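Shown below is the structure under consideration.
Omission of a single protein chain aside, the complex is shown with its protein chains in their original locations.
Now for chain A:
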């Protein structure tokens, strides 16, 4: 545990030493804190005042009001909850399936590898957004459906990155030593190899956060994300697009926050990858997403 604590401190100080990643880290920390404690703030994302509909930014409504007179700033704050919780759920789903798949495939390398990786190939063949939409068509529109859809699309990258790392560690002396001492395959995979494979996985976690937030927003923009009135940035852009002439700020301001959040995760992901690459092999780090 002490080692994990030291590594965390080392990474944080590494990130804070670079201006871009320090700014990104502070921005995300602020977003997390604000969305966690949004209930304590004197804002209400659901209160409608139809007489004040589509009013531009003012001292009372920093980001203006929407078509129902709701405070856009409050909805952006609560939208952060939707975005960040989707990112967290997606990471949990993708990692808890993808990492074991990659471990087993890379460790045994026999028919298990072939079967598992063909599965992963099929998941990769469809663009993530199409897969998520098809899944939501079946599951119905809900926050849980969005979690699952976004989470499943993240599985292949975790599996492939873990597998690649396992393959390079598999023949290491310390792994052979554990085998020679009679350590079980499970022990070897989870207690010996996995702790040494965390750096590319960590980078992938950050990358998936950015991908998940973008995908959630895209789904909401298409009208298949979380159901209204739950605030979501993508949903706000979708509605705001109908009022481009009357209220251009409506579609612009939530987009600024969405973009800054995605860019922050990208910046941190890249900074982490280069920090870890300097220390040890971070594996094939994939930052690129498919076009949406």
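Some notes on this structure:
Everything below uses one rule, namely that a contact is a pair of C-beta atoms (placed from the backbone, for glycine too) under 8 Å apart; a residue touches a chain by one contact, two chains touch by 3 or more; residues count from 1.
Note that contacts and distances are computed from a predicted model.
Hidden chain, UniProt protein name from the list "ABC transporter permease", "Bicyclomycin resistance protein", "Acetolactate synthase small subunit" or "Binding-protein-dependent transport systems inner membrane component": "Binding-protein-dependent transport systems inner membrane component". The chain omitted from view is touched by exactly one of A:68, A:135, A:202 or A:227, namely A:135. Only one of A:28, A:150, A:193 or A:262 touches the chain withheld from this view, namely A:262. The omitted chain makes contact with just one of the residues A:57, A:100, A:127 or A:183: A:127. Residues 118, 121-122, 125-127, 129-130, 133-140, 210, 214, 217-218, 221-224, 234, 237, 240-241, 244-245, 248, 251-252, 255, 258-259, 262-263, 266-267, 270, 287-292 of chain A touch the missing chain (whole complex, contact as defined above).
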